[in-house]
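What follows is an incomplete set of chains from the complex, kept in their original frame.
Chain naming follows the written order as A and B, and within any one chain the residues start at number 1.
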Amino acid sequence: MEIREILQQVKDKAMTVEEAEGYLKRRPYDELGFAKLDVHRKIRQGFSEVVYCEGKKDEYLKDIFVRLYESNGEVMGTRASEHQYEVVRALLPQVEYDRESRILKISDSHRRKIGNIVVCSAGTADIPVAEEAAQTAEFFGSSVTRIYDVGVSGIHRLLSQLEAFQSANCIIAVAGMEGALASVIGGLVSCPVIAVPTSVGYGANMHGLSALLTMINSCANGVAVVNIDNGYGAGYMATQINRQSCSKEKG
Amino acid sequence: MEIREILQQVKDKAMTVEEAEGYLKRRPYDELGFAKLDVHRKIRQGFSEVVYCEGKKDEYLKDIFVRLYESNGEVMGTRASEHQYEVVRALLPQVEYDRESRILKISDSHRRKIGNIVVCSAGTADIPVAEEAAQTAEFFGSSVTRIYDVGVSGIHRLLSQLEAFQSANCIIAVAGMEGALASVIGGLVSCPVIAVPTSVGYGANMHGLSALLTMINSCANGVAVVNIDNGYGAGYMATQINRQSCSKEKG
């Protein structure tokens, strides 16, 4: 409802001043005391709120999972521990946990997967982050193609998958160590590439900072970067792009 | 032409071994000696190659501009100096130069602008980078809405433009100093946000590194980051997203 409509209804006595005030001032979130759940987000942005589980107290986690599940009919948490899985499962037995990506979720089983996102990783050690990206994208309704272990030091592995890369609406490139994967892919495709540096490596990789710098300095076009190990953020943004490509498809 | 077709023609003697070898090995670029121009890029990726002018020698710059213009019927350079404008104009008098963004270009006047990209900046000092982004997006055929001077320390300026933000296919958020603009916008819209840190500021901003870190650590969803002052990169990627949204529109 637009401001003008509300005012018109006040003028017309179709709405009381108090109702109008409440409407204009009302809080689009649930107050839990310790947290303010953004239950309107699914309507406002088309994505339900996701829980960052790391370090959350058990009691907080339980409240948040139940409340979000009740509001949205689905719920997802990232960086969940085995212990947190047990805590949530006691309340919501249908919850699923993936040890590699550490994602804890109840998916909406009726959601149709659309479009095509390619998630690729440079090495096998990058797979946990790549899976966080892939499963996030799937949770939000994207079809995902996984292409793992295609680091640039053996470029033939990557080149042999060129067709798969070129058919994507968006590519997520996950790499640690020197992080050069995103640049090479960026030069081969015409869709946007979201680069995810990982903390995989040792010494001067400085927990992923080196890979982050490599990716930010990429000389390829169409590459943007999210935080180190932030598979979730990449999966989210790739879904935004994938959805826009697809929703317009039928427009 | 697919490999299989080539092989078939060889078998059928429709193509000599030498021709086929040339085809399989041929270089999809122009060799200038000092540079290898990627003249096929417009076909391969849908974007013609853009020239990074800073520090290019005059003789190189002239060759590259002429060759690209002849191949593509349009040409764009970034970070061009006044002097470089003069150098190119001597050969290509129709070239245009914008002192603020330092973009040097001959646009294809027949190109229709499609979709909608919002380019916003935190302060007036960020405008040169914002303009590089906006004009790049326009050069590649995107419609652009500019919303400048909406930094987060006066949040009402930003909130009063909410509708404009929410109608975009992609938003480019340009900010120096503390770089918080991208996070606030990311929380208000459902389209992807490309964050561009700028080197505007002083002291502990460390030439934009501080704004870059702010943006990479954004707690908002749907935000990815390009290099400091890289308006061009943001304009390019925003166009990729904008095009995918639109081209599907009529599909």
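Everything below uses one rule, namely that contacts are C-beta pairs under 8 Å (C-beta built on N, C-alpha and C of every residue); 3 or more make two chains touch, one makes a residue touch a chain.
These numbers come from a predicted model, not from an experiment.
Depicted are 2 of the identical subunits; the complete assembly encoded in this structure file consists of 8 such copies.
Criterion: only the chains that are shown with their structure count from here on.
Overlaying subunit A on subunit B by C-alpha atoms takes a rotation of 180 degrees, rounded in steps of 5. The mean-CA centres of subunit A and subunit B are about 25 angstrom from one another, to the nearest whole unit. Subunit B meets subunit A in the complex at residues 44-47, 50, 169, 189-192, 194, 212, 216-218, 221-227, 233-234, 236-237, 240-241, 244-246, 248-249, 251.
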